[in-house]
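In what follows, a structure is listed as structure tokens, so that the remarks can point back to it.
Every protein chain except one is present and positioned as in the full complex.
Presenting chain A:
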């Protein structure tokens, strides 16, 4: 068995090499993570969190978000550049509640050695929505209830002030201004929704991202799909939804930027066959904001755009 001996020799040397490399990896520690210049370097996952931080720090720190406009957090993949941004960050904010999937697990672990904060951490658990029978599996789309997002903003502000004592008073002042804006946004949405007649306050969407919105602003939310885009809807779901829309004489249904339009189109077609005309009321921003510079490019603008789309279509 000459082949056998040679095989064992070469494979054994590969084995030895890999053990050596593993040993080498043990003796090194990961590089220093803090940055040297005075300015804080803040990285956020979603654009909505970036918006909070930017409003608080204004120009006194660098803020970048990893997920740009239109990026679905569920499908986000980090590039080499993102990795460098994360390593250089002096402070990282993420949404939490599994919005970021596995990256969220990594952040949680990284929190032992680095300033990494989930903006949803400070929100009382009883205010979160859990539609499963399992404990601790909350709906992550908290930014659609402005009062919850205000809690998140307060938490972000506290962390920023704690970690930057020099700019602390300035941050506190900016936070106060921003929270006031959120208060008036909350009131605006509440008032706007009342423009829709009571029996028409039902919004039909493709995927289940608007539960918090519905709960906070007293509008019923019906979705074709669950939160997971993996749970493909059955033909019975479509039929049920068509019957529901026809029965309640709902005027419009909504599309989301991150879910294919054809799903909701099948519902519209179904209603037409039953003699009920339902239109597509517009596209809602769900998991990401619009492009920078457009009205939906900031958190407040995005919520306003969504609300106006909903109210104009259902009024």
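Side notes on the structure shown:
By definition in this document, a residue touches a chain if its C-beta (ideal position, glycine included) is under 8 Å from a C-beta of that chain, and two chains touch if they have at least 3 such contacts; residues count from 1.
Everything that follows uses one rule, which is that contacts and distances are computed from a predicted model.
Per its UniProt record, the hidden chain corresponds to "Metal ABC transporter permease" from the list "Uptake hydrogenase small subunit", "Glycosyltransferase 2-like domain-containing protein", "Metal ABC transporter permease" or "Cytochrome P450".
The hidden chain makes contact, of the residues A:50, A:151, A:164 or A:208, with A:208.
Of A:87, A:127, A:251 or A:265, it is A:87 that touches the chain left out of the display. What chain A contributes to its contact with the hidden chain is residues 1, 3-4, 6-8, 10-12, 14-15, 18-19, 21-22, 25-26, 28-31, 74-75, 77-84, 86-87, 98, 101-103, 105-106, 109-110, 112-113, 131-132, 134-137, 139-140, 208, 225-232, 234.
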